[in-house]
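So that we are looking at the same thing, I have put the structure below in structure tokens.
Just one protein chain is left out here, and the rest sit where they should.
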Amino acid sequence: MTAADITAGKEAEDRIAVASNWKLVWWRFRRHHLAMASAVLLIFMYTIVLVPNFFSTQDPERTDARQAFIPVQTVHLFDDGSFSPWVPAIAGKRNPTTLRMEWTTDSNKKVPVTFFGTGYKWKVFGLFETTRHLIVPVDPNQRIFLLGSDRLGRDQWSRIMHGTQTSMTVGLVAVALSVILGVVLGGISGYVGGKTDSVIQRLIELLQSVPTIPIWLALSAALPRDWTPTQIFFAITVILSLVGWTTLGREVRGRFLALREEDFVLAARLAGCSRMRIILRHMVPTFLSHIIATSSLAIPVMIINETSLSFLGLGIRPPAISWGVLLQEAQNIQTLALAPWLLIPGLVVIVAVLAFNLVGDGLRDAADPYSH
Amino acid sequence: MSDVLPDRGPPGPLTSGPEAHTPLLDVRGLQKFFPITRGFLQRTVGHVRAVDGVDFTVNEGETLGLVGESGCGKTTASRCILRAIDPTGGQILYRTRTGKVVDLASLPPAELLPLRAEIQMIFQDPFGSLNPRMTLLDNVGEPLLVNGMKSRRERTDRVAELLRLVGLRPEFMHRFPHAFSGGQRQRIGIARALATNPRLVVADEPVSALDVSIQAQVLNLLLELQARLKLTFLFVAHDLSVVRHISDRIAVMYVGQLVELAPTDAIFRQPLHPYTAALMRAVPAADPRVRSGDGVLSGEVPSPANPPSGCYFHPRCRHAQARCKVEAPALREIAPGHVSRCHFAGEMVF
């Protein structure tokens, strides 16, 4: 070992010595490459959630029966060696026997597209108007279908962007509600104990023993038909979290029970700390990272639940757009044979769920940096 | 059920220490029962008599060692004194800094709170007793903060002083516990216990989780701090050699009861209870020329939920007689300051 090595080692040691819990968690999380990549992907997806219109090429509701089932148009960045993005043009011909439109892409005819160009009008966070989009055709009268179109001629790419907003938000909000319910009820259960604990635990057991799908079906069927999509959206979120908090509630209770016996909690009591201070300063920070990890594992479950409900036509209903609503389009075999790209929303669901699970696993492993 | 001492009178001079005459803590008939519950309705079907009528005093400035095997109730008794758990019965008389005598066993929480600063604890596990998410400044400074030292500057100065006192560099105060070894963490724990200038320190197995080469360092530190700060220690441990080294007097517990209490020299010169004698013989001597382990105790420690009749020790005692099976012995003073719970104490040599 050289002197330089020893100094370097000493500095690293000093850095670790003053590192807070969150820093240690971050250092450990960073070493999970898959989880890191997934986290980047999720950050990107939540950017879409914030401004789906910016990523859309056209209004997701714009229909045109003459442009139904247009296949995927791939973006090409270079034309003749110079940067000039384009998509191949689409030519349609009606099949004389089936009377269906049959589309062919023609790579020789190029539709020029531009990044950060102008397209339809939208409002950033509903505040100020803009026409900027990530990618639009140079000619505003042209339509491009990056992921094809559905049976009504709506652009699937733009619809997926908007579906992402709904589905990812449902997941997040439902888990946030579950966390609030779980932490409050689980915390009371664990800290107060006794009769209260018994009542809450029996309630959790009851909720967990009820078959979820029929309950959801019943609850969503009970939603008034005349509710707006936003109202339905919130109702669905609440329904999901009402059933979803139980697991978290148990986890929080378990942590509270274990922590009550920790020496450093006893030390705080003997030092004369108040109950509130013990809970807020000693107990909550200790299990916060675990709660975050558990929640990030709960989000994909919520997303799947929402998607399944909407797929069955019982969750979010058109005209609102969610991944489940989009997958409804892919419900019959005929459509699938004709337009397999309508399955792409399913792929998006898989990617999102996988990413959440990987991040959650990474967080769970990193959550307790003192475990070894 | 509770064995009351035959009138003890005013506590006599028990050790050679200068403050030996004034008891700081007087524990009388301390009991702690844990209910055994069964079934869905959590019906109580019995009690574990973890501590069953324990009497002792701790004099100001001395170290009382409390020894026994697992399940003997020594930890439960010490937690009762700290009021980490509420005792079932008995009195814990404590003479406060102002000279008032209060009963810790029955003190309401509001009145207990100001006394917390005077009675502190050192933990066994140096890894679990510090909050890993707080720096040393916050860990050691917390007792100061909650006891009214609101100024951060003042706290920083005091924590620096405390760290120096336990042999750590004050620059370490911005580090987190994970940067320290077991022995260092134990020093940090001691610093925290001393933050509020306590008078009584309950040390629960403070060296048993440490490596052999570190134990001596911490024992020396405790002895030095006691002399410097005039501390009173209740030292709970299972290791007889450690307890012997640090204690002025030693109390031996067995199945929730005190079986013998005497000055260290006296108890080691001549134990007046067969259990104490057996405990001493069981300690393997760190010298191959001394063969220890003769007269090994047979059987195992009975459960405090279902103790034997008569003298709790009779099933394992090689001196047991018919009387021991039926009649529970009382704690008697055999020699000045030397009490034993054996029918034959003073008559037999164990």
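Per-chain numbering from 1; labels A and B assigned in written order.
The definition used in the following text is that contacts are C-beta pairs under 8 Å (C-beta built on N, C-alpha and C of every residue); 3 or more make two chains touch, one makes a residue touch a chain.
To be clear about the criterion, contacts and distances are computed from a predicted model.
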From "Glycosyltransferase", "Dipeptide/oligopeptide/nickel ABC transporter ATP-binding protein", "Phosphoserine phosphatase rsbU" or "ATP synthase subunit a", the hidden chain's UniProt protein name: "Dipeptide/oligopeptide/nickel ABC transporter ATP-binding protein"
Selected residue (touches chain absent from view) among B:116, B:244, B:273 or B:341: B:244
Sole contact to the chain not displayed, among B:103, B:161, B:211 or B:327: B:211
For subunit B, residues in touch with the removed chain: 63, 69-70, 181, 183-184, 211-217, 219-220, 223-224, 238-242, 244-248, 264-265, 268, 278-293, 296-298, 300-301
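Heads up, the rule we're going with is that only the chains that are shown with their structure count from here on.
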Parts of subunit B lying in touch with subunit A, wherever the complex brings them together: 82, 84, 113-114, 116-117, 119-121, 123-125, 128-133, 135, 142-143, 146-147, 172, 174-176, 178-179, 189, 192, 195-196
Subunit A residues within the subunit B interface of the complex: 13, 16-21, 24, 262-264, 266-274, 277, 282, 285-286, 369-370
